[in-house]
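Here is the structure we will look at.
One protein chain omitted, others in place.
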């Protein structure tokens, strides 16, 4: 199952600060040790994209239990089956990668754009969708994609569009709204893109990595794809590791790899670990945790280390989460602002802050147009649970005696 | 005012009815408009609900009176207005410009009422919820046109009491508008929203 790291399988390329490593066999990151794959090198590494039908894709995705890699981990086969038999308008690649720590989609788009394009174009042909739209935020990723498109002839309308970098702008329906020329905020109704997507027409939308995995799956077939990883969800996954680690960056691993292996591999300091990014959860302990969906969400692992004040770090992130609200929904706007205040008070030893935080954390989930309040509440609730001892120390008025180092990256913050 | 002897007086009843209905229609819609304008400034839910109720009732009463006014004016033989003005108000024999304004006011008010009546049912439609407020402006347009119509068309338009009522209506709405601009907009609307 899991191939533990051996020097032979350790490949690292430190180009332009986009570091990546592989535990086991490289699949979506194959061939990247020598830099970006242009079309020729892409074909040498991966071979051509086979032409498959829609039924083929459904069967393949069902057989390997492929799940979306953007965070929600929705089964791809179900998404495909939810599309109507005809009239699919577009295949949308969500490359906005709005989770501030995540680097994996950027890495794929800048280094292996043809793999992502193969996945999207192959599926668009199978679905008879006339458009492929790729929403990106990173300028280097956009340039790489545009260069790649000049090398190919896909007989389809393919467009690369820029999206704003705000957290909530990466939400699927916010991305659709931008693609249609609107503002990057989620609309008030929760509708499925498979029913009413791009210009209200049926649309298949998923994350960049999902399309790279689809391209690999189309080539390997379900048996080849299942030669590694978990039986329930075979294959590989991309993870981004950051925080108090010696070797931050993107790692490709088999699904279900133990978290401790990855932490060791990246040279993480001992200390608390956040799984799933700023909408994810702090883990009470790391042993025995296997990395799989839905828990890994978009594959972000943050090690906090032991030299920084956890509550101070969490409060900084809370402030950032507040600033990322699209500002449309009352409970999200007022709730997150109150929570920032609660955490700040709690950190300076005001016990009322703790009670207020508990109440506010119960008030915001499910009460917004998107899942931002739910994710923020999940993150903050798990922090109060896991950092229980620190909370007590702060409430006793002593504080934890550690400075706030800014280990958790916050765009526009100290790091 | 016209002096009417016995015989003519009976024939004139419809004409008086039409004019009275017209005046009260204007007052009702003015009441409705004033309430509509102060409503967003009212934060107390019970009070606001009550205001909504009166606002709508005044509008519906106004609509019934408006129908009375129109039917009476057409049925009456004192001035010659044929039912076709309702479809094509241009070139009416009697005060043509006033007729155009009046009919347009009627259209706007009927449209606003239909939209208002459908409000509850269409709440499920996202585009309706987005555009409802814009559609409701038809009511205000209708009100303004009806004031114009009153100033231009009425038999009594130059009598002091009629001019007084019309100007009072204008003044009431202007006051309500000033009130709304002053204290309603910044605090009670979507100031907390960044979008």
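In this document, chain identifiers A and B correspond to the written order of the chains, with residue numbering beginning at 1 in each.
Everything that follows uses one rule, which is that a contact is a pair of C-beta atoms (placed from the backbone, for glycine too) under 8 Å apart; a residue touches a chain by one contact, two chains touch by 3 or more.
In this section, contacts and distances are computed from a predicted model.
Undergrad: Missing chain, UniProt name, options "Ferredoxin", "Sigma-70 family RNA polymerase sigma factor", "Putative DNA modification/repair radical SAM protein" or "(2Fe-2S)-binding protein": which is it?
TA: "Ferredoxin"
Undergrad: Looking at the whole complex, which of A:68, A:100, A:119 or A:187 touches the chain that is not displayed?
TA: With A:68, A:100, A:119 or A:187 as choices, the missing chain is touched by A:187.
Undergrad: Quick one: say which of A:23, A:107, A:184 or A:332 touches the chain that got left out.
TA: Looking across A:23, A:107, A:184 or A:332, the contact with the absent chain belongs to A:332.
Undergrad: Tell me where the left-out chain touches chain A, residue by residue.
TA: Chain A touches the chain not shown through residues 185-189, 328-332, 334-335, 363, 367-369.
Undergrad: Take the complete complex as the reference. Which residues in chain B touch the chain that isn't displayed?
TA: Touch with the absent chain occurs at residues 39-40, 43, 45-46, 48-49, 52, 119-120, 123-124, 126, 128-129, 132, 188-190, 195.
Just so it is clear, only the chains that are shown with their structure count from here on.
Undergrad: Which part of chain B faces chain A closely enough to touch in the complex?
TA: Its residues touching chain A are 126, 192-195.
Undergrad: Once bound in the complex, which stretches of chain A touch chain B?
TA: Chain A residues touching chain B: 183, 185, 187-189, 326-328, 330, 333-334.
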